[in-house]
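Step one of this worksheet: look at the structure below.
The complex appears here minus one protein chain, its other protein chains still in place.
Letters A and B mark the chains in the order given here, with residues in each chain numbered from 1 onward.
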Amino acid sequence: MPEPVTRREFLSYSGAALTGVTLGQLGRQWLASTTPAVVHASGSEVWATSVCRECPASCGLRARMIGGVPVKLEGSPLCPIGRGRLCAKGQASLESYFDPDRLIGPARRVGERGAGRWEPIPWPKALDLVTAQIRESVSAGRPGLVALAVDEDGPPADAWSDAWRAIGARTFRTPIDTATRLRPRFEALTGVNGDPMFDLERASHVLSFGAPIVETWLSPVWAQRAFGRFRRGPSRQRGRLVQIDARRSATARKADEWLSVLPEHQALLAYGIASVLLREDRVQRGLLDEFGGNLREFQRDVIPHYTPDQVAAATGIPVVTILRLGRDLADSPRPVVVVAADANNSLIDAVFTLNALIGAFDRPGGVFVAPASIDRRGVEDEPLEALGDLKPRVVALADPSPFRTLSASPDLGRLLEGARFVVSLSPYLDETAAFADLLLPTHTPLESWHCAVPAPAVAAETRSIAMPAVKPRLDTADRLSLVASIARRIGAPEQATDEPISTERIARGEIDRLWRLRRGGPYSVVYETEWLEQLERGGWWAPAAESREDFTNRILQAGGWIDPYFQAGQIEQSLRERRGLRFALPVAIPAVPPAKIEIKPVDGAGRDGFGKGATLRLVTFTPAVVSLAGNPNQPVIYELLGQPDAAPWQPWAELHPETAARLGIESGHRIRITSRVATIEAMAVLVEGMLSDVVAVASVPSVPGAGRWARVIEGDARSLVALADPAGPCLVVVARA
Amino acid sequence: MARALLLTAVAAISAAIWVVLLPPAAVDQPIPFDHAKHTEVTCVACHRGAERSARAGIPEVAACLNCHATPPRPVEVVLSAGPALPGSDGQKPTWDELARRARPAWVRVTRLPDHVMFSHRRHVTSAKLDCASCHGDMRARRDALTSAPVRLDMNACLSCHKTEGATEDCVACHR
Partner (left out) sequence: MPRWGLVIDLDRCTGCQACVVACKHENNVPFSTPAEATHGRLLTWIHLVPAETPGRVGPSALPLMCQHCDRPPCTDVCPTSATYLSPEGIVAQVYPRCIGCRYCTNACPYSVKVFNWSSPEWPGAMAEMRNPDVSLRPKGIVEKCTFCHHRLMLARERARDEGRDLAPDDYVPACVQTCPAEAMTFGDLDDPHGAVAALANNPRAFRLMEELGTKPKVIYLREGE
C-alpha cells in the first residue's frame, strides 16, 4: 500500500506546480511581446517609375513597391541610358528615402552656427524668415543674394535659376562632370557648338587621359555598359585600353597598360604622341587634307618642341613607350582618345587634337556630336569659380555638390561664414546644414517630380521625366514651389499673377512641348526604339498617343521621352562651313623638367613625435561610390569604400611600396597626412607602379553635424586642400600614425 | 535533496505544459465581422490577394462598398466611435468616405513563423487547394477570428506535399 500523501507534501507539490504555471504564463507573455507585430510590408507588388538623381546621368528607375513602400530600386529596361542596369550609388539611394536622420520639417538654428542644434518651426514662419532676410539684402544692393548649385540639367534646374534671378539673386552652378564641360575646347577646334560624344562601344583601341571610364565618367551606367561591350562584344575583337592616370584608379586596374603621370604633365604626353604621329606620318589623311586649317602651323610648333626625348625627360615616361603609344594608336582600326570631364584646358585641347589626327571625328568608334545639344539653351548660371571674393548677405544652397566637387576651389566655408543668412534647401542633414541658419527640407528623389536632360552619352535626344513614386514621407516641400513662394512673398513682378511654378508644372509643360514637336516617343524597349529610328529615318513619324493627355500618361509611365533619330557628320559639316580645323598651339615644353620631389625621411613626423615622415605630392580623388550631390548618410555606401584593397568605413591613402618601405609603412597601417592647414589619418594601401613622390588620398565626405553614419567617418581629404595654393602642387608630410 | 529536485521538476513540467499546450490567447478584433452572414460570396471576393500574391490580406473596409450601400451596423458603431478623420472638420463623413479612409487595426491570427515563405497564389491558384484545409470552415463562424482556428505545423504541410507530389525541398519554403 502506498504511503499516504502528507499535508506538507501536498502543499509543496501544489506550490511547485503553481510556481511552474506562473512562470509559464510569464513566459507566454514574454514570447508574445517578442513576436513582432508587423514583420514586413505587406500588400501587392507594384513597380513605380522614377529618375535617379545621384549624378547628372539621370538614369530611369523602377522602384519595387510592396503595399506602397519602396523596397528595391532597379534600372528601367525602357531607359536608353541604363537599359535596366543600375550602379551602386543608384541602388543605394533607396536608403536616402528611409534615412532615419532625414529632416522631418523646416527648422531654425538655435545656438552657434554649425553646432547642429535646431528647433522646428512651421512652414509659413520659415518662409517669412527667409523673405525678410532677402528683402533686407536686396535693399542693401547687389551682390546681396546668391543661390548655389543644382547638380542637374533640365527645365526645373533652369526654372530654379530664373526664379532666383527674378528677385535679384546671382546664381552659381557646380561644374558637373559631363561632356558639356568639354564643349568649349571641342568648339575651339571644330567650330561645333555642341557636346562631344565618345563611341566607346565600337572603338577598338582607347587611349584614356585620366578618364574614369568604369567609375564616374560622363554617364556612368552608360559608360560601364559601353566598356563591357568594348571589351567583349559579340562578333568583334577585344578592345584594348591604355590608361594615363596619376593613380591606379579602377579604370587603370582594368587597363591593358597603365602609365602613372600627374594630371599637369598629361598634356605634354599627349602632344608628344601627336608629334610621333606627325613625324612618322601616321595621321589619317582624309579629314586633315580637306579641312587642315592651321595644321601646318601646328606641325611646325609641335614636331620640334615635343620630341619623344623632351617629353620623356619631362614626364618620366621612356622614349620607347611614347613611340609605342603613338604607333599602337595609329595602327588600330578604330582608335579613340578620351579624357576626364574635369581635365585642364590644354589637356582637352591635346586630346581632341589627337582625335583629329587619328581620324576619329564622325567615325564609328570615334567622336560624334551629341544630338540636340547644339540649339539647347545653355546654362546661364555663373561657374562656381566666379564666386571669388563675393561677400553675399544671403546664400541659398540647393545641394552639397559645391562642397564635394574637388575641382571647385573657392573657399566656400569662408564665404558662408561671412554671410548673414544661409538657407539650405536640401532633404538631408549634409554639408549645407553645417553652415545654415534655416533648413527648408525638400522632397527626396523618390518623392519628387522629375524632368531632367540626361548627361549627353547615348546617340539620341532624351528627357527623363517621372512623377513621384511615393507620397512624401515627412513634412517636406517641392524645391521649385519653395523658391516660387519666396518670390511671391517678395513680390517679384512675373510671379505675382502667374500660376505658381512647381516641378510638376514645369515637367508637364515640357511634355506638352515634346507633344507639339511631333517627333520621338516615350522611352521604349530596344526593339521599339530602333523601329522608331527607322521610321524617322524614312521621314515617317507615328504619334505614340491619340491625345495630349494620353501622351502625357505614356511618357510618365515609361519614365521619359526619346528621339532616336541621329545624324552623323555634324563635325564635317561644321568644318566645311568654317574652313577647317583650328588647332590650339601648345605652349612650349618647359625647358627644365619639373623636379621630382626627393624623398628625404625626417624623424618625428608621426603622432607624438615618433615615426619617420617625408614630404610628398598630394593627389585627391573621389571614390566612384561616393555621390557628389546626394545624401552622405547611406550606410551601404560606406561599406563599399576601399574594396578590394582597403577596409570599409574609412578613407584610404595610396603609396608607392618603396616610399612606404623607407617610411616604415606597411599595407594596412594607419598613416598621418599633414598639409599646411590640416592633418588627417587614413589607411595605407601600397600600389606597385605609382609615382614614388605621390600620395593619393580618397576623399570621403565626413560631415560632423550630419546623420549617424556620416558623422562617424574620420579623415576628410577635402580639409587638406581647402586653403592650399591652387597654383603649385599641394605638398603634404606623410608618416606612420 | 531529491525532494528539491522533484519539486523543481514538477514546476518545470507544469511551466512547459502551460507554454506549449495551451491554445494561443484570444485577441480583440476591431469589427465583429460575421463570416456566416457572408457565405454568398467567395473567400477571394474579399481576401483578394489569395489568388494573386503571396499574402491573402485582410480586406480594406472599401471592399464592403461593393455590396453595401449603407454602412452595416457593427461597422458604423466601430468607425463612428473612433477619432475624427483628418480634414473632416467634425462633420459626419459619408459611408463612402468612411470606408475609403478607415484603417481598422485588424490582428492577424493565422500566422506562420517568419522563416516560412508561404505563397497563397501558389496554393490557391496553381494547386487549387481549398481554403478550408488550412483555415477551417469559416462558413460557420459568426465572428471575426480571435484565435487561429487550425493549428498549422510542418507535418500538416509535408503530408499534403507528399500525397500531392509537391516539392519536399527545404528551401522551397524555408529561406
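Just so it is clear, a contact is a pair of C-beta atoms (placed from the backbone, for glycine too) under 8 Å apart; a residue touches a chain by one contact, two chains touch by 3 or more.
Every value quoted in this text rests on a predicted model; they were computed, and no experiment measured them.
Visitor: From the touch rule at the top of the page, work out which displayed chains the omitted chain touches.
Guide: When the full complex is considered, the omitted chain touches A, B.
Visitor: I'm checking contacts with the chain that's been left out. Which of A:V130, A:V146, A:V192 or A:V214 qualifies?
Guide: Reading the full complex, the residue touching the unseen chain is A:V214.
Visitor: Looking beyond the chains shown, say which of A:R28, A:R165, A:R202 or A:R253 touches the absent one.
Guide: A:R253
Visitor: Using the touch definition up top, pick the residue from A:A17, A:A419, A:A544 or A:V625 that touches the left-out chain.
Guide: Of all options in A:A17, A:A419, A:A544 or A:V625, contact with the hidden chain holds for A:V625.
Visitor: Of B:L21, B:A69, B:A140 or B:C170, which residue touches the hidden chain?
Guide: B:C170
Visitor: So that we can see where the missing chain sits, which residues of subunit A does it touch?
Guide: 39-42, 66, 69-75, 82, 84-88, 90-92, 94-95, 98-100, 214-215, 220-221, 224-225, 227-229, 231-232, 238, 243, 248, 250, 252-258, 473, 624-625, 635-636, 638-640, 643-645, 647-650, 687-689, 708, 712
Visitor: Residue by residue, what part of subunit B touches the chain that was omitted?
Guide: Subunit B touches the missing chain through residues 54-55, 113-115, 117, 119, 121-122, 125-126, 169-172, 174-175.
One rule holds in what follows: only the chains that are shown with their structure count from here on.
Visitor: Please give the residue numbers of subunit B that touch subunit A in the complex, ascending.
Guide: Result: residues 3, 7-8, 10-19, 22, 25, 49, 52-53, 55, 57, 114 of subunit B touch subunit A.
Visitor: How about subunit A: which of its residues touch subunit B in the complex?
Guide: Touch residues, subunit A against subunit B: 12-13, 15-21, 23-25, 27-28, 31-32, 39, 42-45.
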